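The complex appears here without one of its protein chains, the remainder shown in place.
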Amino acid sequence: MNDTVMPRALTPESFESDQEIRWCPGCGDYAIVKGVRKALAEIGTQPDQVVFVSGIGCASRFPYYMATYGFHTIHGRAPAIASGVKLANPALDVWVVGGDGDMLSIGGNHTMHAIRRNIDLNILLFNNEIYGLTKGQYSPTSRVGTRSPSTPMGSIDYPVNALLYALGAGAHFIARTVDTLQKHVPEVLKRAHAHKGASFVEIIQNCIVYNDGAFDHFTAKDVASERQLLLEHGKPLRFGKKLDKGLRFDPKAMRLEVVQVGEGGVPESELVVHDETNLSLASMLAALEPPTFPIALGVIYCNPAESYDHAFTGQLEAARAKAPKADINALLRKGHTWNIGTPR
Amino acid sequence: MNDTVMPRALTPESFESDQEIRWCPGCGDYAIVKGVRKALAEIGTQPDQVVFVSGIGCASRFPYYMATYGFHTIHGRAPAIASGVKLANPALDVWVVGGDGDMLSIGGNHTMHAIRRNIDLNILLFNNEIYGLTKGQYSPTSRVGTRSPSTPMGSIDYPVNALLYALGAGAHFIARTVDTLQKHVPEVLKRAHAHKGASFVEIIQNCIVYNDGAFDHFTAKDVASERQLLLEHGKPLRFGKKLDKGLRFDPKAMRLEVVQVGEGGVPESELVVHDETNLSLASMLAALEPPTFPIALGVIYCNPAESYDHAFTGQLEAARAKAPKADINALLRKGHTWNIGTPR
Amino acid sequence: MSGSAAHQIDPAERPEIDSVVVRFAGDSGDGIQLTGSRFTETVAIAGNDLETFPDFPAEIRAPVGTTYGVSAFQINFGSRTIMTSGDAPDVLVALNPAALKTNVGDLKPGGLVIVDTGTFIDKNFEKAGYPANPLEDGSLSRFQVFPIDISKQTLEAVKDSGVSKRDGLRAKNFWTLGLIDWMYDRDLAPTIKWIEAKFTKEPEVGKANVSALKAGHAYGETAEMPAGVRGVTIRPAEHAPGLYRTITGADSLAYGLIAGAQLAGLDLFFASYPITPASAVLHTLAGLKGYNVATFQAEDEIAAAAAAIGASYAGALGITSSSGPGMALKTEAIGLAIGVELPLVVLDTQRAGPSTGMPTKTEQSDLYLAVYGRNADAPVVVLSARSPSDAFDTAIEAIRIATKFMTPVILLSDTYIASAAEPWLIPDFGTYRPFPVKFRTEPEGFHPFLRDKDTLARPWVKPGTPGMAHRVGGLEKNFNSGHISYDPINHQRMTDVRKAKIDGVAKDIPAQAVDQGDSKGKVAVVGWGSTYGPISRAVGNLRREGKAVSHIHLRHLWPLPRNLGELLKGFDQVIVPEMNTGQLITMLRNQYLVPAEGLNKVMGRPFTISEIEAAIRSKLG
Partner (left out) sequence: MSGSAAHQIDPAERPEIDSVVVRFAGDSGDGIQLTGSRFTETVAIAGNDLETFPDFPAEIRAPVGTTYGVSAFQINFGSRTIMTSGDAPDVLVALNPAALKTNVGDLKPGGLVIVDTGTFIDKNFEKAGYPANPLEDGSLSRFQVFPIDISKQTLEAVKDSGVSKRDGLRAKNFWTLGLIDWMYDRDLAPTIKWIEAKFTKEPEVGKANVSALKAGHAYGETAEMPAGVRGVTIRPAEHAPGLYRTITGADSLAYGLIAGAQLAGLDLFFASYPITPASAVLHTLAGLKGYNVATFQAEDEIAAAAAAIGASYAGALGITSSSGPGMALKTEAIGLAIGVELPLVVLDTQRAGPSTGMPTKTEQSDLYLAVYGRNADAPVVVLSARSPSDAFDTAIEAIRIATKFMTPVILLSDTYIASAAEPWLIPDFGTYRPFPVKFRTEPEGFHPFLRDKDTLARPWVKPGTPGMAHRVGGLEKNFNSGHISYDPINHQRMTDVRKAKIDGVAKDIPAQAVDQGDSKGKVAVVGWGSTYGPISRAVGNLRREGKAVSHIHLRHLWPLPRNLGELLKGFDQVIVPEMNTGQLITMLRNQYLVPAEGLNKVMGRPFTISEIEAAIRSKLG
């Protein structure tokens, strides 16, 4: 589809555009853009082969800051537009970026269907639990009781858990990371990219202006290791500064529980071992919430299946193989025709 | 909000409107309308206090056939319109009806948010896995490979599981039943009605014209009892003509498995006992698919929490209590004012 | 429309008539549409000109025997040029009482009604809402009634073919077709061939259908016909020589889009969400993936428009298609395509509204939405097709303009055009001039919003092209660099250039021609879209009487052709017939300050020729 390009050695800077960044000083988005550039450099696709599609919101300004192709579209529709981009030009490496309002409020349906179809898009949700760009109204991920310009008495709707929503939509890949985890972000993104099909990544992002500190209870330095469960496939679910805590499954209650591991606690063998391909486990991990539980970070679910774009291209190729000339004259003359004066 | 009404003894006929039904002869919708009327008669709310809101589709013709208030709206928006109805007039008993296209394709987002907010609506999804009214295109619940006018080579997108989607959206009540189960339908609907908050019910419905027999593999008389798991809270998960099969949880694989129960099999005590309030179990049950597993019918999850409309009304009342007169003159004079000539 | 003579002539031989309008009507389960399309083919092969119009019930499959379950198919055919599917039928075939009830009102006075008396029983009278047997209460006295027990005749005919009684009875549409074939002296062979091909897997059913067909025909030849019922001859029309087929508007649009994409050298990406009556184009294209067509059934109309825009961004030709309510939903996305200046074709098969309205009925009331219906100053190009065959060329024109000017183009069709069929002299695609798109690949001096001097189009770059990576978006853009700009002067400049670009399309389209009549005169009748047929025939009739009437029919609705204002000033009166409450008319009035007058019909069905004729006549005084 595209011309071949001279391979060049890629660095994060290779992905830096000439546009000045216009986020608020201290916004978590700065860290994310860094992480994405790093991931892309390590993935090694030339910037010319990459497209970033976004909706509207602070997060959605993202494409301007990448030296790739970029399309800043309309609020909530990025997954649908990106679907068109990928299906029309499957060789491209297509990334979708949006905020919690963009992808879960107005755009929730397109997010669901892109995931359900399993189109090979890397979907990055920057979740700051607030509407940044429109100055601080509560969002569908805001916690109950959030006071905002539109909810001065506190919000009353239950927040949606982005990852559970994605699983409910039939996701084959979900992961979670945090803006400030500068090593973790690129690792998770590389996994998302490697997954063929829709990869849905929630990136916890601090909005310093309208929701500062919303995630401090699990991101603050002093609590982070006690409240973050870093997942690794095939490894037991351990966390804590000294890795002295773990998650065990209580089959009676059908629930995960936090246990002390090692000395004075249970042996590691009693812990649940992370299995990225297990849907039930994925649901339970995605649902964990601090402070009772640690928050699950990393690849929670990865269970590949044929991607939509692959099947789509397959059908097109099969059909084209049958009509290799795409002959319009033949098309128009298919079915019953007659010659005036000489019926056949 | 409403005048009091003379109580009258209700029968299913009390809910029959004067409109002639215009579904195809043999359509599963006929059985559903009967079941709904029966349920309403047993619930005992006067028809004048009930509103049916629907979108567009065969299923959405439903309100015309009920002697209640009814609003046949636009495609996909019924949950949003019904939210307005309920919040503006919380005394009403509000039901939402739509097809799989209406509520999961174009309307997926509104379905999600009505569920997430937990507005006290009884949402009935008639799932025939096809677009009936527009003559047979595949829908988001159609199975992979569905040949339809828009997918002559077979559909390639993975279907969404309506109940898993609802759970992902944060549902507090999900249930499933089948058009032809004339006793089961009203029982499930009564439970849905009793639940304060959004109740989401999937009703499997046969479209005799465009998708006839789509559910035969678990609804046909000869296989039904082997392929249907009728749930009861607190009861072990047994099924089969002789109730000789059951579901056990394999904690190693973290999955449910089908086992033989009783003679030659495992004791009943090894089976999972249905707990409507357990989210992990609900996810697993909602996901079960024949023929490997039986389909789960009945109330899968019921875990009440304050409803949105309740909290909404609460805030309004609290605010009104503070400004009991709603005095416009006072409102306009709030804040800084000055008299011309006599600055105060 | 002189066909009312069909059954009023000397029974000795097959007299000749010019044209005739036949309507088949029956229960949705009676196979009426099939009968209609089979008869159409027979008529077409015999060389008549024709136009057909199927009228589906709104319900998928209403209870048997009810009025709202009635399906009908009308054909107007003849030896002269046929412009419409006919004002009023000369012949009505009613396969049950409900079909009679809902259709007989349209029949010409003195027209022929053929009824299947086998269905004229109490139960069906009740369902149809007849208090008594209408064949016996004198209510049909204005018509010529021909009662036949078609059900019984059919069962008799098929009794040896080994099918069940139920399946046998289903062949009654073919029995009816056989009778009508006899009346108009049509060859049975093509139908027999078709039946045999269709029922290879159920040969008994095929056999039963053939037997019924032959029996109907034989019945005409042998049975005693009531006075006035008899065979007639309709000679072939004077068609230009060449190869013909019948075509519906939906297929014509689909083929035109494919052809246009090929002329542009692009892959076609068609994204749509099902909606009546637009879905037909999706269905046709979905079956033609071999022609570099990708089809995508989106989750809703917004996503369909969005995916098409994404595809255009990616270097394919994005097309999206819908009807009324779905068009309304695409409004915001079309604004994005205008803002980022990408080609996009938006197909609107108009239906009767407002809101859900009458989804299966025709109207041309989305013109305002197409021309004016977006937030802010957001001009686009709007075209309309006038007939099924015209849709082919209009689709090509839409793609030409969209790609040349980097703009969305809205193409208006309607229920009538989409489902009507007419014979079509198949064009030689080799005679169409290609207009290949040149993607920009040269990084030197590239700015995404630097424009072509003539067309004011910006360059189109396919993502993946080395050295050309850039960003576009819906925020206002700097005139040159395309970077986000809030500069006041720049916004004025960009607003002006977006307008100038679309206005400039007028230089690239043909000057408006007069379809019939002089370019000056007493009355100009200005139409657009599917009113073409009835206006054309009405004006033709009046001109034959020597009236100074001209017919101007617009394909380009925005921008309007550059000479249109001058042209209209040459007439004393301008009449604008529209199937809406007056939309084009306000555009003509505001653009040219001409005191145009409207002729409006909003009944979900096309104008009749006589309605238009009468209106013009009254203006002529």
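All chains are identified by letter, namely A, B and C, in their written order; residue positions are counted from 1 within each chain.
What we mean here is this: a residue touches a chain if its C-beta (ideal position, glycine included) is under 8 Å from a C-beta of that chain, and two chains touch if they have at least 3 such contacts.
Not measured: the values here are computed from a predicted model.
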* **Missing chain: touched chains present in the view** => A, B, C
* Asked: Touching the left-out chain: which of A:53, A:67, A:85 or A:106?
  -> A:106
* Structure fact -> The one residue from C:81, C:117, C:139 or C:331 touching the chain left out of view is C:331
* **Sole contact to the chain not displayed, among C:361, C:458 or C:471** => C:361
* Structure fact -> For chain C, residues touching the missing partner are 58, 68, 302, 323-325, 327-329, 331-332, 335-336, 338-340, 352-361, 363, 365-366, 368-369, 371-378, 473-476, 486, 488-489, 491-492, 495-496, 498-499, 580-581, 585-587, 589-591, 593, 595, 601-605
* Contacts of chain A with the absent chain, listed as residue ranges -> 20-25, 56, 58, 74-76, 101, 105-106, 108, 131-135, 137-138, 140, 149-153, 209
* Mind listing the chain B residues that contact the chain we can't see here? => 1-3, 5-6, 17, 19, 46-49, 51, 53, 56, 63-64, 67-74, 77, 80-89, 91-92, 109-110, 112-113, 312, 315-316, 319-324, 326, 328-329, 331-333, 335-341, 343
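Rule of thumb we're sticking to: only the chains that are shown with their structure count from here on.
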* Rounded Å distance, chain A centre to chain B centre (Cα mean) -> 29
* Structure fact -> Per the C-alpha centroid definition, the whole-Å distance linking chain B and chain C comes out as 40
* Asked: Of all residues in chain C, which are in touch with two or more distinct other chains?
  -> 289, 299-300
* Where in chain B do residues touch two or more other chains at once? -> 105-106, 108, 140, 153
